[in-house]
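Got a structure here, written out as structure tokens. Questions coming.
One protein chain is absent from this view; the other protein chains keep their places.
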Amino acid sequence: MASEVIHTAGAHAEAHEEGHHELPARVDPDVALSELVATTEANGSAVRTWAWILGILSLVGIVSFGVKVGIEWGDQAKWGYTAAIVAFLFSAFGGAPLVAIAPMIAKANWVRPVARFAQLCSLVSIVISIWMIPLILNLPMLIVDGARRRSIWFEGPDVSPHIWAVVALTTLIISSVGLIWAYGMPDFAVMRDHGTGWKQRFGNWAARGWIGSTVQWRTMRMRIGMMGTLYFFTFVFIHFMLSTDFAMSLVPGWRDAIFPMYHAISSIQAGLAVTVIGIWAARKYLGLEKYLHLDQFWSIGRLMFAFTLLWGYFFISAFIVFWYGRSGSDQMWIDFLILGPYFWVFIGAVLLIWFTPWWWLIWNKVRRSYNGTAIGAGLILAGVFLDRVRLYVAAWSVPEERIHERFLTEYPGTVYPDVMDILIMVGAVAASVLLVILATRVLPILSVWDVQQFNLLYRPVDYMKTKVSLIGKPD
Amino acid sequence: MQQRRTIDQIHTNRVLLNGQLDTPKWWAPTVITLGIIVAIGFFLIGIMVNKGLGVTGLSRPVYWGLFITTFVFWVGISHAGIMISAILRLSQAEWRRPVTRAAELLTVFSLLTALMFPLMHAGRPWRIIYYIVPYDFARGIMPNVRSPLIWDPVAISTYLTGSTLFLYIALLPDLGNLRDRTTGWQKAFYTILALGWRGNPRQWKLQTVGGILLSALMLPIFVSVHSIVSWDFAVTPAVEGWHSTIFAPYFVIGAVHSGVSAVVTMMALMRWLWKWEDFIRPEHFDALARLLIVVATGWLAFTFLELIFAVYGLDAPEIELRDMQIFQWPWNLLFVVFVFTGYIIPVGMWLQKSVRNNIALMFWSSLFVNIGMWLERFMIIVPGLARKTPFVYTWEAYRPSGLEWFILFWSLAWVTFLMLLFSRFFPLVPLFEQKESQTFGDSIKIGRARVPAIVREAD
Partner (left out) sequence: MTLQREKRDYSWGMVVDVDKCTGCQACVLACQAENNVPLNLQDRFERARAMQWIRVERYWEGEFPDIKARFIPIMCQHCENAPCEPVCPVFATYHNNEGLNVQVYNRCVGTRYCANGCPYIVRFFNYWEPVWPEAFRNHLNPDVTVRSRGIMEKCSFCVQRIRRGVRNAERDGRKVQDGEIQTACTQACPTDALVFGNFNDKDSRVSKMKDDDRHYTLLPHLATDPNVVYLAQIDTDRSAGSSHG
């Protein structure tokens, strides 16, 4: 009997394997500490150059933003691309922290080196809140021409969408900062003890007297749990609000119960992609090969693959109901949002979000390579961007006076981005990336304490003829 | 996983094979009682086929009622198997091990039961052959592939085939075990079924690869089955409450909710009836309850979206339908029962660690979930039809007849009957999984602490 069991273990291993890859070696705690703290200083000049470039780009974005406000204020159709980029940033960077939160709850060991970067992405909500201002102000009121338009706020006060957008944004910023802080406390203490200059002073302030006592660790876990949950619920709410108030309810006749979920699913997909690209860059430019292994890429790659398929599923769920239903509003959905003015954008989105990553990531060899996973992630990001353009630009192009129709019968034409739109979009992305890069100057891009725990809880061991890893699961 | 328990393999063999080698005393009387109920049920179905569907409470426009509800209910329950054995297998959750077989079994039997409902519910069941076999090529009349009712049997029979294979592959090592421990006709029976299983490395490898491949292949089927069932409803723009894009994932997550709860019910029963306290542990219930909290909350979010976007259009008939569904007697009572049993009571209970580790409470809470989930389907299907379109003139209510209620009851007895019959011949807890989990469990010493650990194959 005993031998049976052992054979099973062997068979498990072989079943998965094509090319065996070496189990990652454990890293000495002191080395890990000094190397990870050093990343906050690493590549000083290169980072400075990039920061300048990104800073200028974001400044250009903000300036063209101001110009656009000056000339095109109040013209709803002109703000479609701004809405699209806001939705995209929300989806991509806002979804990333979930990559940290969910596996942490499931006690997955692989996520530990990745969690910090994923959480830092949520800082982008600060950038988004600036870009959201014109959108919130240009959103039609609930009562248009004396009659109430369709919205999820039903009989609510006239400015409900506007107020809730502000509330949701504020909560998101608070919860993302809270999450980063709660999770970063031991690392702030590390900066306090091992950093220099202003970082040391900042670490001293932010660590709130962290000494690593049992009580502090327990409190910290509780805080992470609370902040993580808060972030998750804010995330869900914000997708619900964004997808309905800023897209669906602007198009008369578009009644699509799955749309908020679809929005959130593609957001998590994009969040995974951002995380992959982030750790890929960290590995390549910050020399963190010792800490970021195939294990991380493989696990995220697998999730990315799963969410790619889920995207297809959620899309089909909506599509088949409209396509088969053939009622007036059903036909409108297909004619306007798919076959209509943004047909080629839609084709591009489907190819990039779903079809190509599907057949790319299904290949185990790809998921077992750093570059392959990163390419898949890049495709997905581009696809999600196109998808947001398709949905939001179309929704914002519907003239306000037609909002009371039962469903749209004539569709507005394609809206192309003008120079300002492009600059605003580039600026928004630049500002987001810049913010994350700046954050990694304060906190190590890989969390020191989590990397240490990863090493503690993981042992490569020999098991009969094969090598396996032993992973601790503390309660 | 909390405490590592060592159970030696002899003990494992002796206790887990008690259903086959040492059948408990309660087994025969229970099976006979259930058999009588099942026979009465078949008799009533016979009457219904013979006399016509007039014996039900169906009307116009409530053309689908309790039978279709029960069909959806059993398809939902069938999602337990793949959820537990494939998804948790692919995500390497260790606690799945003792319940995999029971969950797959539930899948197979509930699918078999589910398939019977649309058949008996058709006006002329004997003509359903039109459905299944493409016929009459000369006149070019094939089954209409555009109809969701053609997608249904295709998806369900694929799922049934896959699940049966899955169940069988996982049964092989245990069949070999039984063959070596029986004599006479039983030995011959197990010898044939075991397909020459000797437990050599090649066989283990094939068995594992087969299991993993089937897990991966079954996942899309798992999702598609209940999606297709939901599209039976969702593609119909005429029925206000049905034409919703959210139906596919909403049904799937609801199915997981009810299926996993049914597994909890079954685990408690198995633990009590066969005295498997050593193998079905409170920590298994705890893990399932944690999973269920997540699933149930996700499901609640879908329910919420479904309701919000039903009212979102502000169409008068839709509002009228929701008014009936939520506020009018007796639907308001059903709605309250549904919300409380489907979510509030069970999840409220599962949030307490003491409940999660209490088998009796877990048993009752899981029963609640399935009452709630049955009601959910009922409240989607019937009010939608009863308040169809603005033609107030045709609005109708629906009261299921006694015969329909008995057939619902019959289906419960029928599934239990099949399960018990199975348990007489095959072990309900996979022995080899149990032993494998013993081998995979380990611990790491960190400083002064010992942390439970798990063996993972190298990537």
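A and B are the chain letters, set down in written order, and residue numbers restart from 1 in every chain.
Quick note on the criterion: a residue touches a chain if its C-beta (ideal position, glycine included) is under 8 Å from a C-beta of that chain, and two chains touch if they have at least 3 such contacts.
Keep in mind it's a predicted model, so treat the numbers as computed, not measured.
Engineer: Can you list the shown chains that the hidden chain touches?
Structural biologist: Looking at the complete complex, the unshown chain comes into contact with A, B.
Engineer: Would you indicate which residue among B:143, B:282 or B:298 is in contact with the undisplayed chain?
Structural biologist: Considering all chains, including the one not shown, the answer is B:143.
Engineer: Considering the complete complex, identify which of B:11, B:124 or B:198 is in touch with the unshown chain.
Structural biologist: Counting the whole complex, the residue in contact with the absent chain is B:124.
Engineer: Specify the residue from the set B:17, B:58 or B:292 that touches the hidden chain.
Structural biologist: In the complete complex, the chain left out is touched by residue B:58.
Engineer: Could I get the residues of subunit A that touch the absent chain, sorted low to high?
Structural biologist: These residues touch the chain not displayed: 324, 326-331, 406-407.
Engineer: Under the stated touch rule, tell me which residues of subunit B contact the chain that is not displayed.
Structural biologist: Missing-chain contacts on subunit B: residues 51-54, 58-64, 118, 122-125, 127-128, 130-131, 141-144, 146-150, 232, 235-239, 385, 388-394, 396.
We adopt the following convention: only the chains that are shown with their structure count from here on.
Engineer: Roughly how many whole angstrom separate the Cα centroids of subunit A and subunit B?
Structural biologist: 34
Engineer: What residues of subunit A sit close enough to touch subunit B in their complex?
Structural biologist: 1-17, 20-21, 23, 150-152, 154, 236, 240, 255-261, 294-295, 298, 309, 313-314, 316-318, 320-322, 324-327, 330, 368, 456-457, 459-461, 463, 466-475
Engineer: Residues of subunit B touching subunit A in their complex?
Structural biologist: 1-2, 9, 173, 199-201, 204-205, 207-209, 212, 220, 223, 227, 231, 234-237, 243-249, 301-302, 305-306, 308-314, 432, 435-436, 438-440, 442-444, 446, 451-459
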